[in-house]
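A single protein chain has been omitted; all remaining protein chains appear in their positions.
The letters A, B and C name the chains in turn, as written, and every chain counts its residues from 1.
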Amino acid sequence: MSLRPTGLGVGMIGHAFMGAAHSQAWRTAGRFFDLPLTPDMAVLCGRDAATARAAADRLGWRDVETDWKELLTRDDVALVDVCAPGDVHAEIAVAALDAGKHVLCEKPLANTVEEARAMVAAAERARASGVRSMVGFNYRRVPAVALARRLVEQGRIGQVRHVRATYLQDWIVDPEVPLVWRLRAERAGSGALGDIGAHVVDLAQYVTGDRLSGVCGLTETFVRERPLPDGDGRGAVTVDDAALFLGRFAGGAVASFEATRFATGRKNQIRLEVNGSAGSLAFDFEQMNELQFFDGAEDPEVAGFRRIVVTEPAHPYAAAWWPPGHGLGYEHTFTHEIVDLVRDIAAGTDPVPSFADGLAVQLVLDAVSRSAAAGSQWKEIEE
Amino acid sequence: MSLRPTGLGVGMIGHAFMGAAHSQAWRTAGRFFDLPLTPDMAVLCGRDAATARAAADRLGWRDVETDWKELLTRDDVALVDVCAPGDVHAEIAVAALDAGKHVLCEKPLANTVEEARAMVAAAERARASGVRSMVGFNYRRVPAVALARRLVEQGRIGQVRHVRATYLQDWIVDPEVPLVWRLRAERAGSGALGDIGAHVVDLAQYVTGDRLSGVCGLTETFVRERPLPDGDGRGAVTVDDAALFLGRFAGGAVASFEATRFATGRKNQIRLEVNGSAGSLAFDFEQMNELQFFDGAEDPEVAGFRRIVVTEPAHPYAAAWWPPGHGLGYEHTFTHEIVDLVRDIAAGTDPVPSFADGLAVQLVLDAVSRSAAAGSQWKEIEE
Amino acid sequence: MSLRPTGLGVGMIGHAFMGAAHSQAWRTAGRFFDLPLTPDMAVLCGRDAATARAAADRLGWRDVETDWKELLTRDDVALVDVCAPGDVHAEIAVAALDAGKHVLCEKPLANTVEEARAMVAAAERARASGVRSMVGFNYRRVPAVALARRLVEQGRIGQVRHVRATYLQDWIVDPEVPLVWRLRAERAGSGALGDIGAHVVDLAQYVTGDRLSGVCGLTETFVRERPLPDGDGRGAVTVDDAALFLGRFAGGAVASFEATRFATGRKNQIRLEVNGSAGSLAFDFEQMNELQFFDGAEDPEVAGFRRIVVTEPAHPYAAAWWPPGHGLGYEHTFTHEIVDLVRDIAAGTDPVPSFADGLAVQLVLDAVSRSAAAGSQWKEIEE
Partner (left out) sequence: MSLRPTGLGVGMIGHAFMGAAHSQAWRTAGRFFDLPLTPDMAVLCGRDAATARAAADRLGWRDVETDWKELLTRDDVALVDVCAPGDVHAEIAVAALDAGKHVLCEKPLANTVEEARAMVAAAERARASGVRSMVGFNYRRVPAVALARRLVEQGRIGQVRHVRATYLQDWIVDPEVPLVWRLRAERAGSGALGDIGAHVVDLAQYVTGDRLSGVCGLTETFVRERPLPDGDGRGAVTVDDAALFLGRFAGGAVASFEATRFATGRKNQIRLEVNGSAGSLAFDFEQMNELQFFDGAEDPEVAGFRRIVVTEPAHPYAAAWWPPGHGLGYEHTFTHEIVDLVRDIAAGTDPVPSFADGLAVQLVLDAVSRSAAAGSQWKEIEE
């Protein structure tokens, strides 16, 4: 009998931005955290064999496949990590789950609610036989965000009254940025709304532990035509550049959200503020190792927002890393995601965020789209 | 012929918070700025003679009246400064203008659009005979805000795409705060919306130099009953605790607004961010002597939000005060307001913000109220 | 019998920067604070009659004198406010005290230790007959600084271990700034050391409630010749541009100080950090309405520097002004100084900072100068 943990064979589909981030996480998780299963970076799947092989070498994958369906037939793959674009999430994830593979699927869960529902159904079916699934809202695993959730759960801010969430980027302010796939509805589903708005909706629902019950919103496309990527003429931008919406949570809080790619000077700024009856929390990804906490129970003479440097051993994930004050970066959110997922698989517990959580986000985005299309009419979120 | 400036007799109505702020401004303006007319703090008007007399002594007014109509008959009063609650603004201001008195009217201009329209009409009539009027959106006169406006005018941020404005307070989070007049619709008109939302709507329209063309919004009253101020039983809160709304500007920008009295830990935090095609500006009243400016024309290697300490001689209002780095406070916004008003009166030019600007704010607030009452339906702003 | 407070006749010497600041304070103190004596702005003293008269009109003084000695003979002057340059402080203050006038003397108390000692002796003599004296270290009256002192007194940070104090300006970085009097030793005594270093030494001794027992330091003059103010040729700069020193407090803390006029981009930045065995405090004048407080007793999970917005009624001086979150500016420090001084005079108590406190600062500056002149040798502070 071996004392060594047994392995967990992983096959990853896609090797762009998210593929690189996930690979770093798969390589690193077991170096800092005690894992009950040892991830085995078995196969990288990409459409072009040579490109995939080069990527596999660089990213640390042993083998390559060019057809994701082959991946599902391999014995050395117990988990499929879906880093492909959103329009193929549903097909791959459902097939993988039905083939008995655990699935980690990048966000957004799908491009449409229908796809997301099918994925949730597949996850439910698979769950019965111990097959796990998780959607990759990695920002939940920023230690400061996880601490925020913990403090809300502990009742440190009381009943939640306000949520304010913005995700600001500026990478297409220049009208000469070409018409890449992210700016075309048929591939990306939506623009800022689904790409980054999805993150702040999930963050808000996660930190509050509540669900949005209705929204109204508007979207805007500031630059309506852009150069085609092949350099010949211009094509129509068919997604939103920015999406703004208001919402109500089931528990009574009111909320505002904004996702934009036109906030000049803001590179990747995620801000979340939650005000409760007994305190407040504020987070800014530009200072990702910090959480602001106002404790309403403090004597007014010394009350104030505390800048908690979230690197103490008592803080989520922090004990595995460096001494206090030695901060983490963006990539560590993925490492934490992998750690939690592997532990859940070994323990037979359900990972979060679940596909159902992913669907919950999708329903909000869908309601926002429908509201925007209907002159900002209020839309209830379907269950 | 005298080289000394001639006087400008002032009568002020009300001596609470705003009365104190205006008095300090009237006392101070001529000490730091060269004024073409010397303000003469002639009369303070309050309902109770003894209280008014005590206030006049403390605040520096020579005489007192208990009936504002008397004020309008006095020869030593050329300007009426209306610091009374919003439900009497219209009656007083119209009468004063019709009596040939210049009028400075605290914000919001009125409690209803109808009143505001009547005031604008009166201002127009009076203007023909050289009588001036201004509404007291004092935050325009924060030097950093005035600098923001100047930079927008200079085209430093290009075409405006995004406005994000919040005004957060927390003074009624405690459900035992009594049902003061500000929490009753019949006196206050609305709650957070009219009291502080008005400020951020004006700021947004001022800094962008644009007008909102439509909005959708929601309001919420978290604590619906409160102790009566006399301590006997509870009464219904009939105004909003919080108002959130989205908007579109005529020039194409999209915007989000929030005004609340339930943001635990935020005492008087006004934040405004404007993103344009060529740059961005950000302001936070908690650091009122600073303006953040991102210049999109900078080399990316050294581009960043600049924290401009707005105390240089080149900055609005700053040369009259202290050396660079010696900041101003809340009250100085009123002093600047008085300075500009007195100069306009002497020069025969139109002060801003005008009553028409005040009406423009009122129309937005009204549209927000109507939207909130109609399930967040989109409402066009009337002209 | 009158219920009105009796008056306190004031004569002020000097009407430049400090004269303007003090005048604003004398005019304002009684408007916001209940004063037991009513300041009467009787006489402004300046060398040139016409200039003084114009200044008096602008600043609100009734009468003028051109010889400060005349001031001491006037019955309508009970208090002399010395805003003249440092080289005449001693002569005026001693004469005024000996003439039975209360004295408020701007900082630094004097240009030399000998002068300062004579002033302390005069203050002691005068005190016996109820005549009061105060030196104008106005930054003690920033509410956030006064709160810091209060928290140290309450033991909230335990035993003080570290003090870090810097006063950074940049107004003479340009080598073409002319050789004004502040850059000549014979008038100014010293450069950055006495002008602004004095402030941070006083702040450090005030907030800790302790005295420096020894120092070592260095000074530097980066630009050694400058254009003469009359535009004809260049002259030698005979004061320090920057002074840096280390110190030990009697109670065991160690400290570092820096005062400079060459910190490009820092206009008037005063920073003070104090670390104790049980907590820490940090202040930055660029955010003068805030105090940072770290409470070492907090659970590490939620411990952090709290940004206290020092505008609550419970905070020093704040209740007299505006509602929470409506900040103060530089000038209010002088108003608070006047308020405390007038109350002490009425109550027959000793104002602080006393001339002895001013001497304590002078002794530190003198030791720094001697250390710098002796190759940074350690110098004990004389008692």
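Going forward, contacts are C-beta pairs under 8 Å (C-beta built on N, C-alpha and C of every residue); 3 or more make two chains touch, one makes a residue touch a chain.
Values in this document were obtained by computation on a predicted structure and should not be read as measured data.
**Q** For a quick check of understanding: of C:127, C:162 or C:343, which residue touches the chain that isn't displayed?
**A** Going through C:127, C:162 or C:343 one by one, C:162 is the residue touching the chain not shown.
**Q** If the missing chain were put back, which residues of chain A would it touch?
**A** Residues of chain A in touch with the missing chain: 17, 20-21, 23-24, 27-28, 30-32, 58-60, 169, 171, 266-269, 285-290, 309, 311-312, 321-332.
**Q** Can you list, in ascending order, the chain C residues touching the missing chain?
**A** Per the touch rule, chain C residues meeting the hidden chain are 157, 161-162, 164, 166, 168, 170, 173, 216-218, 220, 222, 242, 244-246, 248, 252, 254-256, 258, 260, 262-266, 273, 275-280, 294, 296, 303-305, 375-378.
**Q** Going by the touch rule given at the top, which residues of chain B touch the chain that is not shown?
**A** Answer for chain B: residues 147, 151, 156, 290-291, 293, 295, 299-309, 312-315 touch the chain left out.
The definition used in the following text is that only the chains that are shown with their structure count from here on.
**Q** Would you identify the chain whose C-alpha centroid lies closest to the centroid of all protein C-alpha atoms displayed?
**A** B
**Q** Need the CA-centroid distance for the pair chain A / chain C, whole Å please.
**A** About 54 Å, centre to centre.
**Q** Which whole number of Å gives the spacing of the CA centres of chain A and chain B?
**A** Distance between chain centres, rounded to whole Å: 42 Å.
**Q** Scan chain A for residues touching two or more other chains and write them down.
**A** In chain A, residues 303-305 touch at least two other chains, as defined above.
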